[in-house]
Each structure stands twice: as structure tokens, then as C-alpha cells.
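Okay, structure first, notes after.
Removed: one protein chain of the complex. Kept in place: all other protein chains.
Labels A and B are assigned to the chains in the order they are written; within every chain, residues are numbered from 1.
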Amino acid sequence: MNARIISALVIKDIVLIFRNKLFLLITVFGSIAYIAIYFVMPTTVDESLKIGLYSSSPVVPPVFQNLIDGGQEGVDVDKLDSDQALRDAVDEGTYIAGIALPADILTGDNPQINLYSRSDTPTEVSDSLAFMVSELAYVQSGQLPVTSQSVLGTDLIGKQIPMQDQMRTILPSILIIVQLFALATLISEEFEGRTVRAVLVSPANIVDFFMAKGVFGVGMAFGQGLIITAIIGGLATQAGIVILTLLLASLVITGIGFLCGAFSKDNMSAVSWSFVVMMLLLMPAMTALTPGVSNWVKIIPSYYFVDTLHRAMNFGMGWSDLWPSLLIMAAFAAAFTSLGVLALRKKVR
Amino acid sequence: MSLRRVGILALKDLLYGSRSFLIIFVILMPLLMWLLVEMIFSGTSVPRLGIADEGNSQIPAIAATYESIELTEYASASALEQAVEVGNADAGIVIPAGFDAAAAAGTTNLTVYIWGESLASNRTILQSTVSTMIRQVAGQAAPVQIETVAIGEGESIPWSQRLAPFIVVMPIVMGGIYLTATAVVQEKERKTLNALVVTPASLTEVYFAKALLGFIFSLIMGIAILLLTSSLGNQPWLLILFMALGAVMAVELGLIFSSFVNNVNTLFATARLAQLIIFVPALFYMFPWFPQWVSRIFPSHYFVTPIMDISTSGATWADVSAEVFFLIGANVAIGLIAWQMIKRIKQFAA
Partner (left out) sequence: MTDAIVAENLTYWYGDLVAVDHIDFNVASGEIFGFLGPNGAGKSTTVKMLTAQMKPKDGTATILGMDVTTKVRQIQSQIGVCFELPNMYEQMSAIENLKLFARLFNTKDFDGYDLLKRVDLAGRENERVENYSKGMRQRLMVARALVSKPKILFLDEPTSGLDPSSADGIRDIIRKESQRGATVFLTTHDMMEADELCDRVAFMDEGKLVALDTPHNLKLKYGRRALKAQVAGRGGELEEREVVMDRPDTPKAVEELFSSENVVTVHSEEATLGAIFMQITGRGLSG
């Protein structure tokens, strides 16, 4: 292994990749787009349902008054002066629904409450709101509540993670995954153009060749991931874990890039296969922060990139909590890098 | 033009072209996109309730009829609690044995386990929903009637449906633009285009063969995606007509782009511009509150929007006939441009 030779090959790869128009488009414009996306994402989470209320009865029933006074968590109720004003407000989208209490709400026998919602509101939303109003009516009529709450896991009421913070974990992962394309096409171009043979009859040997590709792949992925993460404030919490996660992610992607390059018979198939592998890797990245992600997603390595970053950045979890995930990532990195090197070695021979 | 030679060339491209590109970009990619959309958007629009029934309560059966929740039953209380704790359910209830009788007697208060990361609004909704089910089991008469009144004329469109045009347009883009364009550019890169045009096959026939291949694949995959998304509707032939016209447009754009570029990397970079032309109307369809007049500037609006109107709103020939004629005219115009570009190619070497 010769450092001078490896550095010459790495520099060559950097020159070549930056002359690849598609790579420039994906990486440079992609990076700009990611940063722009980050900064336009909402920084707060609105946990409440905004509802309007109008009461034809001069006295608003206490349970509903309690809503107006903010006594019910998750519901934000405004009192309006007329039924028409309520309907208009719902139609404009100011409120997700409007509750119109009849004049006989307190005295009538089975009074009718109108629940207004826009026609494009999903049925399940209006049904849910109907249940809520119904339950309020039960309590209003003197029935005791039949349920109570118990929170499991960390209670994030009032501390929900806004979309911008969630993006902070997704965007670097996506940027690293996309580097797969660069490495796969670089490798396939070396074989298609037969330049690998030219290099291997020089003092550069196969180890130098692989090391150079590995250094390039990891360097590009990690470097870009780190820069983006730093720009969007991702190093503010548990920086050590974040950096290690980015590094391990880069190693995994480099190994997968080796595999794609080794199994592609030409540049076109390298582009094709790396796109489909990227799509597969992006699935967990897109869905990792969606509640109820299917377990099968957890066998895809990129799930751990996002999940680890999320738990480190947004929950401040430390080494004692995250070492299993880091270990899994390290295992993936070792596995894919080894497989990638073996596949490439076989192709060179 | 000899159709026999066109057929020979198209078959050659099919059998000996970049098979992996064909399979991956034209066939797999749209399917993967559809799968991704399904994964992200299915089941996340409603709160998720888990139930572990230790007796033989009516509550699970009642919950199964509610569209406002996504129900999952768990075998044990511990499984349920674990599911809630990790967020596989927004809330969960463990129904002890004999619960229904106790509820009828008015002597029960059920704990609703809430996932810590769930929104306050979801918690309220779920707790209310559970309370409603319990009261139903307990036979408690509702003290009020609730009349749901829909305001306005819009329709509720779930996100998976909003994204349908994006998914439907993808095979048109992949097959029409990319497949056609890469077939041409690869011939240029490998200099085989030179070899072809010194045979009786003319340049027109060569390009037409590639266009034909792109058209066929984009149409087949477009129809496949419509079937997968159950969007074929009541007017399948009308849909297919628009898909075909859209595919023709995409193929023509692919030919235009391929006449400018000489290698695959540059093609992929620049063809994204063509993609934008096709995809922008799909984007505007996803977000109806965007100013729709912008979408009308793009010629692809005239097949994307009718396709969605036919498949989701049951639009008929009378509703979309104007778009058909506009599309035919647009395709003729773009086709003429493509033809001029092909005629101006004098140098085949990359």
C-alpha cells in the first residue's frame, strides 16, 4: 500500500467526478436544495385541533365553555358570534370543524348539534370529531368519564419535534446515500474504459486501487454529509455520535457502491442499478420518522443512519443508549465493504 | 419508411439494448415509487389504536367498523404496551375479562395507553373514540344527536391519491424520455449509429424504432400503474388514449434531447429538464391550492389532468375532448421540432 499512489488515484477520481455533469447536478444542486428545504420546514408543531364554536343558547354548557377556556388538551376552540360566521370560517379553512350548539342544548330532550366541516375533509376526521363532541355531551349530561390516560414512553406533549428538526436527520442521510451513484459509476467507467488495466500495470497494485476508491467514496460521502449536518445545526447535540454515525453510513454506502460498480457490466447498468439501490436505501430514510414503520424496513441499513441521528440529535441520547445501533451500523459497514472489495477483486481478475 | 426495418431495429434495441436500464428505470422504478408512496402515506392518515382483548368484548368488533382509526389487535397486554411505547400504535387499550358487563353496570374506567410522541389532538381523538365505544357497549343512550354538515364543494382526496398523477406520469417519463433518449445516445457513444445508416435503414427508421420502443413501454407501464393504483375507472379506453398521447409527447422530447447530447451522463443531467416539463402539472394537481393557471402553460397538463379526472372523478369524453385535440396538435408541433433536430444531425461520432 503506497500513500503516494493512493493519493494520486484519489485526486484523479475527484477530478473525474467533478467533471461528471450528472454527479454535479445531483450533488451540488441537491445540496443547495436540501439546505433550502431545511430552512423552509416548519419550526413548530401545532398539536391542537382548531375548532370554532357557536352557541344559539345564551348560556354555553360548562363542558363546552371549558373547551373555549382552553381546558382540553389538544383542542383549541374559539367562540364565534353567529352560525354564518362559523360556517364561513370553516369554509375558509380557519377551523378544521365548527360546532354549532342549538338553543335547547341545556334543556332539550336529545338536542341536535351541527358539526360543520369542509367537504374535502376526510370522513375519518369528521367522524373522530363527532366522537369527541359526543363524549363531551355525555359528560355534560352527567355521565362519568369511562376512560383515563396513561402515557407510555417519553411524553413529548408541548415538546414535539418539529419537521425542521426531523429533516436534520433525514437530509444528511439522503445526501450520503446519493453518493452511491458517484462511486458506482466511477468504478464502472474504469472497467468500461479499460483504465483499470492501465493503472494495474503501473506500480499501483490492486490494494492501492481499492484503497483509493474507498478513501474517495468515504471521503466524498462523509465530507458532504458532515458539511450539510454542520450547516443545518446537526452537530449541536452529541456531536461525537453524529460524526461517527455519518462515518459509518459513509462506509456502508461505499461498500454498496463497490458492489454496484462490480456487478454492473457497463456505465448504463451502473447508473441503473445504483438508482434502484438508492431508492431502496431511501425508503427507510423517508419512513424512519413515520410512526409505525414496518419491521422489515429495519433490515435496510439506512434505517439505522436516520434512527441513530434522530435519537442523538433530537433526544440527546448518548453512547449507552445508542451503542447497539452503532454496532449494527459497524457490522453493516464491515459486511458491505468486505463484500464490495471481494466483488471488485473478482472483477479485476 | 419500411415498417419491416423499423421492426427489426426495435427488436434489436429490445433484445440487445441496455437490458438493465430497461428493467430498472422503465419497469422497476415506477413500481418502486408506487411502493414508496404506499409505504409513506398508507395508514398514517388516521390515528392507530391497538387492542388487547383478554375477555370476549364487543369492543374490537365495534372498533373494526370505524374508519376514523386504524385498528390492530394484540395477543397480550405486554405486547400492546410495548407497541404503544415504541410508537407502533398511537394508543392502546387492554380490555379485561368481563369488561362489557362491568361497563353496562357503569362500574368501569378503562386506561387508554398513549404513545408519548403522539400529538395532543390525536390523544383527545383516540380517547373520545374509545369512550364512545365503551358507552355503546354499556348501552348508554346518546344525550345528543350529531349532524355532520359538509360545507363547500371540494372532495376529500387522500394523499396516496394526490400522488397518483406523479406515479402515473413516471412510466411515461421513464419509458418515453429516458428509454428513447438513451437508446439513441448509446448508439452514438458506441459509434454503431454510423454502422446503421450505411445500411438500407435510414436515420428516420432508426429513430422511429427507438421511439416505438419507448412508446410501447411507457404505455404498458402506465397502464400497469393505473391497474395497481386501481385507477382505471369506468373509461379505460379514454384513459389509454391520453396515456398514449402523453407517451408520444415524452418520446418526442426524448428524441429532441438525444439529438443534443453525445454521452449518457450528460443525457441524464439534461433530461431532467424534460422531466420537469412533464412533472410540473402533476405537482400542481397534488396541491390544488397552487395557482392552476401555471400548470396550463405546460403541454403535459393536457394529459396529466384528464388522466386524473377520468380515473378519480369519472370524467367522460365530453369533459376532456378539447384536451384530446389540443394534445394531438401539441404532439404534431413537438414532433416537427424533433424531426428538424434529427434532420440536422450530420455528425454521428460522439
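By our rule, contacts are C-beta pairs under 8 Å (C-beta built on N, C-alpha and C of every residue); 3 or more make two chains touch, one makes a residue touch a chain.
Fair warning: this is a prediction, and the values are worked out from it, not measured in the lab.
**Q** Can you list the shown chains that the hidden chain touches?
**A** Displayed chains contacted by the hidden chain, ordered by label: A.
**Q** Of A:107, A:195 or A:338, which one is in contact with the hidden chain?
**A** Answering carefully, the residue with contact to the hidden chain is A:195.
**Q** Check each of A:16, A:106, A:161 or A:343 against the chain that is not shown and name the one that touches it.
**A** Answer from the full complex: A:16 touches the omitted chain.
**Q** What is the set of chain A residues that contact the non-displayed chain in the whole complex?
**A** Touching the chain left out of view, chain A contributes residues 4-5, 8-9, 12, 15-16, 19-20, 193-195, 197-205.
Criterion: only the chains that are shown with their structure count from here on.
**Q** Spell out the part of chain B that touches chain A in their complex, as residue ranges.
**A** 18, 20-21, 23-25, 28-29, 32-33, 35-36, 39-40, 43-48, 66-69, 81, 84-90, 93, 103, 106, 108-125, 127-132, 134-135, 138, 140, 142-158, 182, 186, 264-266, 268-270, 272
**Q** Which stretch or stretches of chain A touch chain B in the complex?
**A** Residues 20-25, 45, 47-49, 72-75, 87, 90-91, 105, 110-135, 137-138, 140-141, 143-157, 160-161, 185, 264-269, 271-273, 275-276, 279-280, 282-283, 286-287, 290-292, 294, 297.
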